[in-house]
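Heads up, one of the protein chains got dropped from this complex, but the rest are sitting where they should.
Chains: A and B, in written order; residue numbering restarts at 1 for each.
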Amino acid sequence: MYRETQILEESPLKEAADGFLIINVGPQHPATHGVLHLVITLNGETIIKVEPHLGFIHRSIEKMCESLSYRQFIYVTSRMDYLSAHINNHACALCVEQGLQVEIPDRAKVIRVLMDELTRIASHELWWGAMAMDLGAFTPFFHAFRERETINDIMEETCGARLTMNYMVPGGVMADIHPNFQKRVKDFIQLYKTKVHEYDEMVTGNVIFQSRMKNVGYLSAEDAISYGCTGPVARGSGVICDIRRLYPYEVYDKLEFEEITEPGGDAFARYMVRIREMNQSIRIIEQLIDNIPEGEFQAKTKAVLKLPRGEFYSRVETARGELGVYIVSEGATTPYRIKFRSPGFSNLSALDHMVRGGKIGDLIAAMGTLDLVIPDIDR
Amino acid sequence: MTEQTNTKESFPGEIHDVPGGGVVLSKLDDIINWARSNSLWPLTFATSCCGIEMMSTASAKYDFSRFGFEVARATPRQADVIIIAGTIVNKMAPVLKRLYDQMADPKYVIAMGACAISGGPFFYNTYSVVKGADHVIPVDVYVAGCPPRPEALLHALISLQKKIRAGLTREQIRSEKDK
Partner (left out) sequence: MTNEELKIKISELIPSASYEPDGPNGWVNVNIDPSEWRYLSQQLRHQEQLQFDFLFCLTCVDWKSHLTMVYHFRSTSFRQELVVRAKLDRTNPEIHSASDIWRTAEFHEREVYEMFGVNFINHPDLRLLILPDGWEGKFPMRKDFEDPVNMIKL
């Protein structure tokens, strides 16, 4: 069951392989990343090679979507990267709309962006809490969930569910926002601004935390591009790759926000990118929350959707990186082939490169900053 | 579930007042079940989305440590209840079986979410999903939802506690038969 790997033959170190210890991390482990099985070859406590074994949550989503209609497959994707569920649904809806050539009303665009940014904040909050818990600090977990629960309540009032909110449809959103939505979001922004200093005091400014994260897990910019890393992992190495800035969709080209990059390349730089991204998301929400245009929340589309023959690709910026949805259509009511280019798949391939020569504590810190969600990788 | 057992009182037993204090009369089985039900330690086993709702139940708003589930152990040797939160696939099923075997008796199982009950949204046209965690290990409580709300999970935990006190879990029925 735990397959013997062939590391010892193909290892770059050709000396005697005795003295090397092979240990397993996972598939069931207390960090909240999901089911990831790492086989680590150690020399004492120094890591020689890390090999991820995937597939413990492979639910064959791509094969399943070939028998679901264009309206149905969107909601399976919110189970893929469940922490940015809205953003996943958004990517699929954009791809279907690209095929249908339908124009979305402005109100729907603004509501979609608001939901996306709230989801991004909620995802980064959970990442922050879980990352601190991995490194041994249990208290920030509860602080992070306090904010996250506020966002979940806002979502629940409008969308009906807390975690897998099936809210986006091709053509707009499923229902109009609740009358309380604007007031509750403004209250949340006030709450966030009073609490954000706690994050710096508890974790970011902590001496132990900084010495565990600085100069750990270094990834250079060329390596980040070569390994296909996107999102905060690449931006922490100085690569400019925010899809919201480079290839804007919905109303992102009219908004004022900064793309955060850090030149450091180590785990602390990736951490600071995410913390600052939360502040930028608050900025975006502040610009939009008072200016939601009136109008329809859904464009008129047929009940049974049929995309014309061809291939369509759409991409969005999830909390983890670039999610791409590639649909090959033959003109039927179900897609012929769907491929989800998930951000975690490429980010994980850089893990081996990042932690060679470090210690196991460095592996946990570096893996925390990659922000992996394993169902996203295994699909 | 029948009403024959002491699920309504806080402590199972009869209190007799005698001069100088009180005497409690009870069955040892009832006291042991009461103690076990109030201190179940869950195993952190979260495969996918339901795991996040389990974490929400553990955090401050819907705290489950007030029911005794305070210490979530990562190792199965020290855990009492395994909450299967998430989909079980063919590759993970032997791992789940191994974890269940490593847990010490008495142990209980809660199947949380549609995927663990019956395969959930991944029932049709998938080649790799186990259609229900009870194909692998015996389950005591099923919680419906995709994902179930934290209140639903708390209801499931309370039902498990009631089941233990009533002596109706699979564990207890099996040990009754063995006697």
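Rule of thumb we're sticking to: a residue touches a chain if its C-beta (ideal position, glycine included) is under 8 Å from a C-beta of that chain, and two chains touch if they have at least 3 such contacts.
Note that this is a predicted model, so its numbers are computed, not measured.
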Absent-chain contact - pick from A:Phe141, A:Tyr167, A:Tyr227 or A:Phe297: A:Tyr227
Residue among A:Lys63, A:Lys186 or A:Lys306 that touches the chain left out of view: A:Lys63
Positions on chain B where the hidden chain makes contact: 90-91, 123-129, 131
Positions on chain A contacted by the hidden chain, ascending: 1, 3, 10, 54-55, 58, 60, 62-63, 67, 98-99, 223, 225-228, 230, 239-241, 246, 310-313, 322, 324, 326, 328, 336-337, 339, 341, 345-346, 348-350, 353, 378
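One rule holds for everything that comes next: only the chains that are shown with their structure count from here on.
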Contact footprint of chain B on chain A as seen in their complex: 1, 27-30, 32, 34-35, 55-61, 63-64, 66-67, 75-76, 79, 82-83, 126, 141-142, 145-146, 148-149, 152, 162-164, 374-375
Interface residues, chain B side, partner chain A - complex: 44-49, 51-53, 55-56, 59-61, 72, 74, 86-87, 89, 91-92, 94-95, 99, 121-122, 124-129, 146-147, 149
